[in-house]
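This is the structure, below, for whatever I ask next.
The other protein chains are all here in position, but one chain of the complex has been omitted.
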Amino acid sequence: MRRQIPLLITFVVGTLLIVSVFIPPFGELETTFNIWFDIIAVFAFFLGGGNLLRVHIDKLRKKKRDWPFSIVTIAGFVVMLAAGLFKINNPGDIASAVDAPGSLFSDIFNSVQYPLSATMYSLLAFFVASASYRAFRAKNREATLLLIAAFIILLGRTPFGVLVTSWVPDSTSLLQIPNMAIWIMNAPNLAGQRAIIIGIGLGVISMSLRLILGLERSYLGGEK
Amino acid sequence: MGQPDTAPLDTAVFADSGAVTVAPVESLLAEDHKYDNGRAVDLSWVPSIDDQLVDSKALGYRVYRIVDGGEADSLADLPPFAAAFTDGSVERGHSYVYFVSALSPSGEFPSVHTAPVKPEREWINLSRGWLFLIMLFISAAVIFFVETARRGKKLFVRKIAGLEAIDDAVGRATEMGRPVLFIPGISDMDDVETLAALTILGRVSRTIADYDSKIFMPVSRSLVMTAARETLKASYQSAGRPDAYSDDMVNYVTDEQFGYVAAVDGLMAREKPATVFLLGAFFAESLILAETGNSVGAIQIAGTARPAQLPFFIAACDFTLIGEELFAASAYLSGEPRMLGSLKGQDVGKALAMIVILVGVVAMTMSEAWDVGVMENLRAWLVRVFSTS
Partner (left out) sequence: MEHFALWLGAFLTLGILSFLYKDNAWYKLSEAVFVGISAGFWFATLFWDNLVGKFWDGKGEEPMLWVGAALGLLMLFRLLPKVGWLSRWPLAFIVGATSGLWLMNYLASNIMSQVQATILPVFSSGFGAGFDADLATIVGNLVIFVGTFTGLVYFFFSKEHKGVFGGAARVGIFFIMITFGASFGYTVMSRMSLLIGRIDFLLGDWLGMIG
């Protein structure tokens, strides 16, 4: 019983949304769903945020490994939450936007969150280098193809690539690296992308049907 | 819109010389917008003759609307050469009359009024008929094979390396005494890839429970945390080990993309998992996670339906599920005939796509190269059937 109702809900809601594409008066359902989802997500945040606090307070109390850092996490969470919920230092107080310039909220965001985010993002430069280095030891034909294509595209986007094949006459201009790069992007790359994308579409349809028809039900938990 | 409501200027005021006259628009037509909920009316007209002159003085057009015989209100100003407008703010049960004024530096030159039009709602969007049929066809194929599989017909499914490796990967974790790390992507439950990751979790966690391995599952969304806990709990129950389950296996970290990555990286460096699953929706952070997992010596099985991230997983992980394989994984792992039947249904969809492409290419080639009329009709029909506007 406790599983039947959710399964029924999934079925009804799923079918309704599929059908709404073809029935104009139901056209608003997608928007309604998105609004409801946003609201549910905020309520769920109480559970998530509560979990975050509980885990770190637990670490503190039991003096688990790295417990001093849990103080920092909890402090950061509480401070930022308070700054945002009570709109501390906001010009215009409660009525203004939560991230109005000059508010404590936006100050902390700009001086703390933004540099941290940007730096994590920039780590990609190092990881791309290490991944490329490892990929250079291509073990099979497929990996070699990947590398060659990557190399040509990469070169094609740099002035060095233009230089290297600038001696190629215009009649066979396709052999110039920047042109090769463009052709690769527009022909074989496009083909592979299409095959993957069509496959994904069918995968989504199949999985969605399995979920709607109740064939997949693990997310609903067990019988208890 | 956002133009001030003004009544049209009386052109008689500008009868003196020096006034710049512009011919009004012609053939103004107002029609109910089809296949909507009665919220729109389509206007079309032939632009002013003066608009097409090289030194045209026409500045543009202004659309006016009269609701239920009341005052005329201006709706929008349009640039020169405009020939159509959709009024999206009408309501059913009212009658609307429109006229369009051509604008010149000296004033406005209104057209004749249209006949009154009442917006209507259509209950069925017939323009999407083909979309409906194709959806029905593919769905029917999936359901058909699910049902026939139930009756015991053996279905062949090709081996997917990444999925075959799961048992060994989890066993490795148990042997080494190191945990399994499961990352369901960074999207929320309103993303199918996350749903796919959770269905796979249901299967993989069964293996983890059987092998008595430890699992860490940091998540980036609170809803995912809740659903994942339900899934894990059910797996441990069905493995007969309900006491081995703990809510702490799944922890919410932060919604912030790179904050989550920073925490997961730290977790990887400290707990040194033997096996890492990277399944679901990933964005730029995919490579950071995969490379960090590599650096701690973990065996990594990844899968995503974001084509942009697949190359990074291919380069950095031991096994990668490419696009469709992510959605097939759960059915594949279950081994149940009904689930495998749905995979065959997917294949029918692929076959349909391939046939249409082949026929379309042949038709278009013959039509372009040898001007075969029948083929041109075939091509045009196929293009129309598969259009999405």
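All chains are identified by letter, namely A and B, in their written order; residue positions are counted from 1 within each chain.
Rule of thumb we're sticking to: a contact is a pair of C-beta atoms (placed from the backbone, for glycine too) under 8 Å apart; a residue touches a chain by one contact, two chains touch by 3 or more.
Predicted, not measured: the structure shown is a model, and the values here were computed from it.
The chain not shown here touches subunit A at positions 2-3, 5-7, 9-18, 21, 30, 32-33, 35-47, 49, 52, 66, 69-70, 72-81, 83-85, 97-99, 105, 107-116, 118-126, 128, 132, 141-143, 145-154, 157-158, 174, 183-202, 204-205, 207-209, 211-212, 219-221.
Even with one chain removed from view, subunit B keeps its contact list with that chain: residues 131, 134-135, 138, 155-158, 189-192, 195, 223, 226-227, 230, 253-256, 258-259, 262-263, 265-266, 269-270, 307-308, 310-312, 314-315, 322-325, 328, 343-344, 346-347, 349-350, 353-354, 356-358, 360-361, 363-365, 367-371, 379, 382-383, 386-388.
The rule we apply is simple: only the chains that are shown with their structure count from here on.
We define each chain's centre as the mean of its Cα atoms; on that basis subunit A and subunit B are separated by 15 Å. Within the complex formed with subunit A, the subunit B residues making contact are 35-37, 121-125, 128, 131-132, 135, 138-139, 142-143, 146, 188-190, 192, 195-196, 198-199, 201-203, 221-223, 225-227, 230-231, 233-235, 237-238, 248, 251-254, 256-259, 261-262, 270, 284-285, 287-288, 290-291, 294, 305, 307, 310-312, 314-316, 322-328, 330-331, 338-339, 342-343, 345-346, 349-350, 353. Against subunit B, the residues of subunit A that register as touching in their complex are 18, 21-25, 27-28, 34, 37, 40-41, 44-49, 51-52, 55, 65-66, 113, 116-117, 120-121, 123-124, 127-128, 130-132, 134-135, 146, 150, 193, 196-200, 202-211, 213, 215-216, 218-224.
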